[in-house]
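With one protein chain removed, the remaining protein chains of the complex are shown where they sit.
First chain written, first letter: the chains are A and B, and each begins at residue 1.
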Amino acid sequence: MTRLLRLSVLPGLAACLLALAGTAVSAEEHKKPAAVTEISKDMVQVPKPPFTEGIFPCSMCHDPKAMPPNTKRRVLKDMHTEISLHHGPDSRWCLDCHDAYNRDNLHLANGKLVSFNTSYQLCGQCHGDKLRDWRVGVHGKRTGSWNGEKQYLLCVHCHNPHSPHFKPLKPMPPPTRPEAIQIKNGGAK
Amino acid sequence: MDQDACQPTPGAPCPSGENNGRREFLGAAVAAVATALTGCGTLSKEEFLQHNFRELSKEEVLTVIERLEKEYKEKFGREVKVANTPPMPGVMFGYALDLSRCIGCRRCVHACVKENNQSRDPEIQWIRVLEMDKEEGVDLQHAEQYYNPAEVPREGHFYMPVQCQQCKKPPCVKVCPVGATWREKDGIVVVDYNWCIGCRYCMAACPYGARHFNWGDPHLPSKDVNPDTHYLGNRPRPKGVVEKCTFCVQRTRKGRYTACVEVCPTGSRKFGNLLDKESEIRYVLENKRVFKFKEDLNTQPNFFYFYGV
Partner (left out) sequence: MTTLRNFSRFITDTLRMITTGGPVYYAWIALLLLLIAFGANAYIGQLHTGLLVTNMRDQVSWGFYIGNFTFLVGVAAAAIMLVIPAYIYDWEPIKEITILGEMLAISALVMCLGFVMVDIGRPDRFWHIMPLVGRLNWPQSMLAWDVLVLNAYLVLNYFVVTYLLYCAYTERHYVKKLVTPLVLLSIPMAVSIHTCTAYLYNGLASRPFWNSAILAPRFLASAFCSGPAILLILLQILRKTTKLSIKDEAIFKIAELMAYTMGFNLFLTAAESFKELYSGTEHMVYFQYLLFGLKGHTTLVPFAWASIICGLIAFLLFLVPKTRTNWVTLNIGCVLIYASVYIEKGMGLIIPGLTPDALGEIYVYKPSVTEVSVAMGIFALGFLVFTIMLKAAVPMMLGEFTISRGKKGAQPAKSEGHA
């Protein structure tokens, strides 16, 4: 009798816990991030992630029932072929970050789901020193006020997560050489 | 000379009209000569007689600002505001530049030019970016500032932008013969463009090549004017005076970041209040490997270079 009870209660408990976890995630998502000066331990106010047009939410296509996930490590051939993955060792692949069963989220190493809106939590797993610097404002582009509100960006606003190395830019023009600074109408030289 | 017109008895003042008239005439006459000397016909008597900014009373400053705003309106055909925001108490500005992240894109250089109303022709830039060899390290004899590859950063090179270091012991302030440049309470070294005589001694004294001279009449197209200016900062300058980076005094004294900090795409530039324990700049100084440019000259700059990675 007790064994039966235990067997029935456990999945129920698990289901409850999962549900709770789910709500916890969504609660985190909707929790209003505080201003920088009262930054809570985890959250930072950032703009929306720079999704490609029409790509989100992923669950539009990736319904676990309609399209069961194929968790085999491979190079994608059917879709998302425009993405070339150059992130770390060759053994890295999509589902290391993207959650197989919950495509509208990413996941940490321990399986915990992370929203795209707070993807820095995922990046910070491996790049902890960058995350620490970023929280304080020492890593990444900074706009705003030095004594007030500052704007932060997501890691992905500057680093394409699939190919994160900061891309070279075309430099703006060099200064004019002093020899070339002359009076216009070619007078006394 | 006044003896004929005015024989003061002890205690009795001279009829003030006489003295003022002669003084006015003298001032105007000298101003006329001075106008000839500047080669431009727009030198007013008030401008000629204006004293060092630090010696002006509050009312005189307002008069000067009013005159300047009127001049700028005439010259550029738009409303230009000249502020006189004083330093914030309890603030000492510090700046840190991450040499491991700067890619030499020069966006800071041009953002600065836009923000600070530099002459476009002859061109003046307050920031100079030096391209150096990774192998040689910070070595000025192997630096190149006219680099122009298709893309930056170039393999094997790193980039070091140089601008006014806002030194605690500025050699430029020490040598100015007329006291036209000085260090403000918040650490910014400023120039009074209406007092500078253009002797360029400060340019010889600066070890960082941070000071620039208006060799000709500055040309600033009206459409490029930034109308938000500060008397000691980015207001349009006249010919024949020295100018330099002022940590965007028109922005920073209102709490904003400098233009170069905001535009930097790699986040290499960090700015803040050195006296604030929680500031980014303090974090950099306490946690990163920081060095000062030409430290052996003991100028004690408020500008630090560091390696973030």
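Methods note: contacts are C-beta pairs under 8 Å (C-beta built on N, C-alpha and C of every residue); 3 or more make two chains touch, one makes a residue touch a chain.
Predicted model only: the values in this text are computed from it and were never measured.
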item: Shown chains that the omitted chain touches within the full complex; value: A, B
item: Contacting the left-out chain in the complete assembly, out of B:162, B:191 or B:225; value: B:162
item: Which residue of A:54, A:89 or A:178 touches the chain not shown here; value: A:178
item: Touch with the omitted chain, as defined above, among B:152, B:196 or B:220; value: B:196
item: Contact set of chain B toward the excluded chain (per top definition); value: 33-40, 43, 48, 51-52, 55, 122, 128, 130, 140-143, 145, 162, 171, 174-180, 195-201, 203-209, 211-217, 239-242, 297-298
item: Absent-chain interface as seen on chain A, which is shown; value: 178-179, 181-183, 187-189
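FYI, only the chains that are shown with their structure count from here on.
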item: Chain centre separation in whole Å, for chain B relative to chain A (CA means); value: 41
item: Residues of chain B defined as touching chain A within the complex; value: 88, 91, 103-107, 109-110, 122-123, 125, 128, 145-153, 215-216, 252, 255-257, 261-262, 264-267, 269-273, 276, 279-280, 283-284, 287-288, 308
item: Chain A to chain B touching residues, read off their complex; value: 133, 136-148, 158, 166, 168-177, 181, 183
